[in-house]
Each structure stands twice: as C-alpha cells, then as structure tokens.
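Here the complex is missing one protein chain, while the rest keep their positions.
Each chain carries a letter (A and B) given by its place in the written order, and its residues are counted from 1.
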Amino acid sequence: MTTKKIGNVRGNSAQLYRFALSYLSRVSEEMTFKPVRKVGTLLMAGLAVVIVAGCGSTAATPSAAGSTGPAASNGTTNKPVTITVGVLRPGASQDAADALNLQIDQFQAKYPWITVESQEYNWTAPTFTAALAAGTLPDVYTIPFTDGKGLIQQHQIVNIDARVRALPYVANFNKTVLANGQDADGKIYAVPTQAYGMSLTYNRTLFTQAGLDPNSPPATWADVEADAKIIAAKDHVAGFAQMATQNCGGWQLTTLTYALGGRMEAVDATGKVTATVNNAATKAALKMLQTYRWTDNAMGSTFDYNWGSINQAFSSGQIGMFVGGSDLYTTMVQNNNINPADYGITVIPLASDPNAGVLGGGTLAVVNVNTTEGQRDAAVDWMDFYYMNKLTTEAGALADAQALISNKQPVGVPALPVFDKATFDQSQVWIKSLINVPDAQMSYFKTKIFDQPLVNEPSIDTQTLYADLDPVVQAVLTDQNANIDQLLNDANTQIQKAIDAPAS
Amino acid sequence: MDSPARLAVAPSGTRKRRGPLGWVSRDGLSSLLFLLPMLVIFGFFAWFPIVRDVVMSFQRTNLVDTPKFVGLDNFAAVLNDPLFGKSIGNTIYFSVLALVFGYPLPLILAVVISEARRFKGVLSALAYVPVVIPPVVSVLLWTVFYNASPTGLFNTVLSWVGIGAQPWLQNKDTVMPSIVIESTWANAGATMIIYIAALLSVPRELYDAASVDGASILQKIWHVTLPQLRGILLITMILQLIATAQVFTEPYLFTGGGPANSTMTVLFLIYHYAFQNSLGGDYGMAAALSIMLALFLAAFTAIYMWLTRSWSTNS
Partner (left out) sequence: MKTPRLPFRSNRTERPRQTVPDVHRGIVGALDWRFRRVRWTVRAIHAFTLAFLLVAGLGPLLWLAKSAITPTQDTLRMPLALWPHGFDLNYLTQAWSQTHIDRYFMNTVYMAIGSWATQLIVATTAGYALSILKPPGTRILTALVLATLFVPSIVLLVPLYLSIVDVPFLHIKLINTFWAVWLPYGASAFNVLLVKRFFDNLPSEVFEAARVDGAGPFRLFWSICLPMSRPILGVVSVFAVVASWKDFLWPLLVLPNPAVQPLSVRLPTLQPTTELNIFLAALAISTLIPIVIFLIFQRMFLSGGDVTGSVKG
C-alpha cells in the first residue's frame, strides 16, 4: 500500500532503495510547479460529488432485518438450499471435525434439499465487528447472551419468531434464558443453545502434587487463597490465574463482583441505567486479586490471558485454579489435548451477602441477515436438529452422544438448563449410560450449581463495560501501586458515557 | 515539469487544438486506455476512500442505518477520550525508544562489517536473517522468549548472570522496551544493508587523506564517515519516524494494547474504534482520528520530500 513504499525501509536491497530515493526526490521537485489552486478547486468539486454518492452507497447496504411474515418451512416445494454453519473453532482437532461431519450427514439425510457447509467460527469481542460489517459470518452463528439485545436493536440478526414458535418444545424454554434472544415485544430473534454458570476450575494433578486433596476443593475465597499459595510454592506454577484481555477481564471481574454480592449496573424505575462498577464488591474483588498477586505472589507470571490462552495454559498444567464457564471441558478436549485426570471443577465460593450469586451466561444461535427466506427456513431446521434435538428428544440426545463418542468427543459436560428443569433432568437421564467425561470429577458441581442463585450478566452495553474493565484488571495485576478506587471511578465514567450515548 | 529537455516525445502535431472527436479518434483513445488502470484503481482505492474518510469523520454511521451528519462531534469525542492522549504518548514513547535502540545499531554493525577482512558475507547474512523471517512469525516466537515465568527463555539466560526474572510483556514499565527490542532485532539488518551500500560510496581518498593528516580510526569515523553519510542518516531517521508513527502489528500481536493500555498506539486506537466493539464499530471516531494522523504524517512526508530534494541536489 502507498505508505509501505515510503514508510517501510526495511527489507530492501540498499542500492535499489537509494536508486528509488533519488528518483523520488526528483519527483518531489514537481511539486513546486503545481497549479495548486486549480487542483484545490477540482478536489472540492470531486468532494461534493462523492459526498452525495457516499451517502447513497452506505444507505444501500443490507438493512433488512428479516421479514416477520409466517415461516415458509411447511411449504410443499423444497427448493435446494445451502447454508453455512459456524460450529468449529480454529485449530479444532480432526476428531471434532469428523463428529460434526457425521451430524451434518444425518441432518442432510433428514432434509435432503438442504446442503450444510461448515465454516470455521469463533466469537471473540475484538473480531466480531469486522466480520459483521463485512458480512462474512456464517448463515447460522452463535453469540453470547450479552449481545443478543444489542444486535436485535441494530437490525443485525433475523426475526425468526414464527419459525421458532412452530417448534413443538417452544413452550418449554426457560423463560429468563429465552429472554436474551427476544426483543421488547417478545419476538424471538435468537435461540439459546447452551447456558453455563461460572465455576472454579482446578487442576487435580497439581493439587495432589502440592499435597492438597483434589476431592476437597476450596469452598471459600479464603480457601482459594490458601490453596493458591501452596500450589504456587510447591508446583512453581500459577496457583490462581485470571483472564484479563479481549473483554474477559471485565467478564471475570463481574463474576467475582457477583460472587461477593455486588452489581455492575443499576436500572431504576424509569428504565434509566446507571453504571456502578465502582461498587464495594468490585473493589473488594480487585483487592483480593491484588493480595493474591502481590502479597502472596500466587498468580504466576502471565497476566494477559484471554479465553483461549487460559484454557490452553490450564490444559498444559500451568495453572492451579481459575474461574471460567462450566462448559470449558469440551474446548479443552477439542483444542488443548487435556489429560482428563487433571480436570477438576467446583462451584465458585459465594460471600454471605444476600445478593451474592453466580454469573450465568450462555450462547444464542442466530441467523445471518444476508440470507434468503429459504436459507432462513433451513437455518432454523439446522438449529432444531443440531442444538435442540439433543436437549428435547431421546433419539436426538442419543444420536448426538453417539456421534460425539465415535469421534472421541466429550459427552456429559456440565451445563445449565436451557429448557425447564424437567426437560433438563430428562435429557441427563437419556445420555447417562453414554457419558465419557470423568463424571465423578464433575458430579459435585453438577448438583451444587442448582443451589446457587444465578445472576444474569449486565444488560446494557455489556461488552463495552467488560472492555473498559479489562485495563483495570490488567493494572491491578501488573502494577503493584495500582489505585483501585481511581481506576474504577475512571472506568465508571467511561461506561456511563457509553450507556448514555445515543443509540446509532 | 515542462522543461523542454524532459518533455517526452509527443506525437508531432497531435497536441494542437482540435475537436474532442478528433482527439478521441487519434491517440486520445489509447491514452484513455493506458490511463484506465490507474483511474480505476486510484479512483476506487485511493481518491474515493480519502474523500469518504473526510465525509465519515463528520458522520455517525453504523453502515446499516442512514448516516447522520454530526458536525465536529467525532473529533470532540476523540479528543475527550482518555485513550487519545495515552495512545499518542505511547506512540511517541515507542518512536523514541526505537530511535535510541534501533537507530545506532545498524550503523555500528555496518561500519564494523564493512571493515571486516574475512567473513564479510557471513556477517551480513547473519545480521540479515531476522529480516527474512516473516514479521508475524518473529513476534509470535518472541512471545515465547518473553515468557515471564522464571523458566522463560530470556529469564533463564538472565538467571545465569544472576539477574532475577523480568516481567517483560506483563508489566507496563517493561512492555514497551521489550516490544522495541524485538522490533529492532527484526529490522536492524535491513537498515544495515543500506548503510553498508552507502559506506561503499564514501570516497576512499578521504580516508587516506585523513590518515595522512594523522587521524585515528575513531576520528576518521567521526570526521569522514558520518559526514559522508549525513544525507542517508537523516532520511532513514525520517522514514523510521514515519514508520513508527504507524506501529500496529507488534503491539497488536504481543499485548493487544495492554497491560492497562500501555501499548495502545494511535493506529491501534483507530482499529480499536472501528473494529473492536462487538456491537458495531464507531467508524466516525475512527475516521476523525485517521484524519488527524494523516495530517501529522503528511507533514513528515513533506519534510522528507524536501530533505531528499536538497540531499540529492547537494551530493
């Protein structure tokens, strides 16, 4: 690109370079002869023309957020249609790909007119926008609960209300979970596919090596601190680690805040939202991290973990404990080659505060706006088949589990109910005999999590809030003298600004 | 520009006045054909984007709804963003560090290597190897070197000489120097080659004359070599400043701008505004900041042009 030529001296043979320079210098002589005023006028004229054109072309980008008309899925003619689905993450193992292909084959056998193509996809806050703007997202892709409302408001995802309501189990959805994908009028734009509660994930092998009992993981934050210190001292790895980049720092800080009884946003009776990230619980959470990091020196030496890299570091035995979603085991198998014996999971400790709760979140499946009506029908068929069947029908649950097992993928990873508790319990029974994860290591969490109050993520500008809290977490972990009050007050101001900004 | 000596051959008589039709039928059409690639490419990928950038800096747009003109709001928003000042500070810090670390090293290497009596080729090839490695690979490799645990590669080496483990990329005070060290390693070889070539063109008689006048080696370097290289030294400096004002790849890959925004650079901030908010970028703010950066770079480019001109006429 233009500047690279002049800006990038590197990597060129010197003489070519000097030769080029001497030529350029003569080029620059021409400047003095320029009829400057004439060019200026011309530019202005060009500008005027293009301003008009520019507005036109931007406005012409796809804007339709989908028709709300009745679904054509029961139409008699099924024209051939192709959809792309974003299921596999970059770097997924061949086994994971094979498992998906098996399911795609089953789907195509059931819906012979639909062709399904797998497209690599991974939602991360810093990369999603570019893909959205570019229209390169798969036809069916997933987003976190946090972004459902925002994308609906911006007309970036398709209204699939009629199509979803035609499914037999729609009444069984857990109402609060489904709400993440509904607009203000209750129209469904997104289908929740999985829900997680935050957990304390720990490495059983490192616990044993440090002389701790892997069967009695920490139950209070004081326990966490004590165990982290021991692991750091004995195993020479991070006793406790914390994600801090790609919005995960803010996400995890919110988790800790909830566990200590605080909230990040307050909504008053008029619906006005106030940022409250400088609340006492958040300060306490950061002080806790500060102590782990600087007083105990129990957090190792890496403080720029994101979701992917912390999973990887954990799987390779670099981390004693960390807080993460309860569904991480699947990724650790698919991408990180974890030794199952290492994996331990327990509920995160809650403070005695009545407001203390577990941050819960989850994944929504949505349909890309750049799709035809036929593709939208097929997309909902795919969601029904791939995400819902295994939760709602015995045949679906068994088929899904068998496909996973035959390709060495985990079955029985802890999750929270997307549907009501009865449906969930039933689905657990169906696959009981097929569970291939170290269930004994997970069963404590699986029962205990239902005793903990689940708290949804902040509802407005969630990812912005997380993004603004990342640097705060980073500062506390990398700067011994970080001023927590100051950092949180500044972040609060920034977040309030984002909340108050007019929706574009 | 129109000095007769330079005026290339125009078909005789074709430039005389005549009607547009005649012009098109003669060599106008072929001129147009030859201009076409440039008109199309520059039109779509240079001129139009420049204009659009200016327009967008006054608009609020999410690419879906109709853009709204908001006057200078975007510029105000950028100027009021605490990250703005921070990113400028970081970029200047990077540039200064890159000058301190990266500017003398290639020159010293070039002088030493061009004086070598044996292994000259081996020496310059060794120094050039890092340039050949794709920059992204270098950064990813150095991320492993910079592992901040006591068993990290650099920390292991430091422990041999009794220095404690350094946090490298994991601390706001050490992160920028760490990035600059990698970047110097990756780029010094290329600049060195330029200097080696320049050194060849220093007239040897000057050294001989200096020797005769009793100059020591260091005096010869100071009084002969450096003055002779003055022009190229100045130019590499300006080019380095222009390049470092646009630094992005290294902080993006090494730290994602962290810790605590201590490596957020200006170009990174533009990228951040436009592409890092998961609910849609603020293209207006990105455009506004782009305009500011463009004005700054244009000033440097002008200085550069002026310098190269005077340099080429002086030497």
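By definition in this document, contacts are C-beta pairs under 8 Å (C-beta built on N, C-alpha and C of every residue); 3 or more make two chains touch, one makes a residue touch a chain.
No experiment lies behind these values; they were computed from the predicted model shown.
Note that the absent chain touches A, B when the full complex is taken as a whole. In the complete assembly, the contact with the undisplayed chain comes from B:Pro49, out of B:Pro49, B:Pro82 or B:Pro227.
Of the listed positions A:Thr274, A:Asn336 or A:Ser459, the one in contact with the omitted chain in the full complex is A:Asn336.
Residue positions on subunit A in contact with the hidden chain: 1-8, 10-16, 18-20, 23-24, 26-27, 30-31, 34-35, 38-39, 42-43, 53-54, 57-58, 60-61, 89-94, 119-120, 122, 127, 130-131, 133-136, 306-309, 312, 315-318, 335-337, in rising order.
Contacts to the hidden chain, counted on subunit B, fall at residues 1, 6, 8-11, 15, 23, 27-28, 30-32, 34-38, 41-42, 44-50, 52-53, 56, 63, 109, 111-119, 121-130, 132-137, 140-141, 143-145, 147, 149, 151-153, 156-157, 185, 189, 193, 197, 199, 204, 207-208, 211-214, 216-217, 220-221, 224-225, 242, 246, 248-249, 252-253, 267, 270-271, 274-275, 281, 283, 286-287, 290-291, 293-294, 297-298, 301-302.
We take it that only the chains that are shown with their structure count from here on.
Inter-chain centre distance (subunit A to subunit B, centres taken as mean C-alpha positions): 35 Å.
Contact residues of subunit B toward subunit A in the complex are 1-2, 46-48, 51-52, 54-56, 60-67, 82, 131, 147-152, 165, 167, 169-172, 186-187, 190-191, 193-198, 232, 235-236, 239-240, 242-243, 246, 255-256, 258-261, 274-281, 297, 301, 304-306, 308-309, 311-312.
By the touch rule above, subunit A contacts subunit B in their complex via residues 2-3, 6-15, 17-18, 21-22, 24-26, 28-31, 33, 46-47, 50-51, 54-55, 58-59, 61-63, 125-130, 132-133, 147, 150-151, 154-156, 236, 244-247, 300-304, 306, 461, 463-464, 467, 470-472, 474-475, 477-479, 482, 490, 494, 504.
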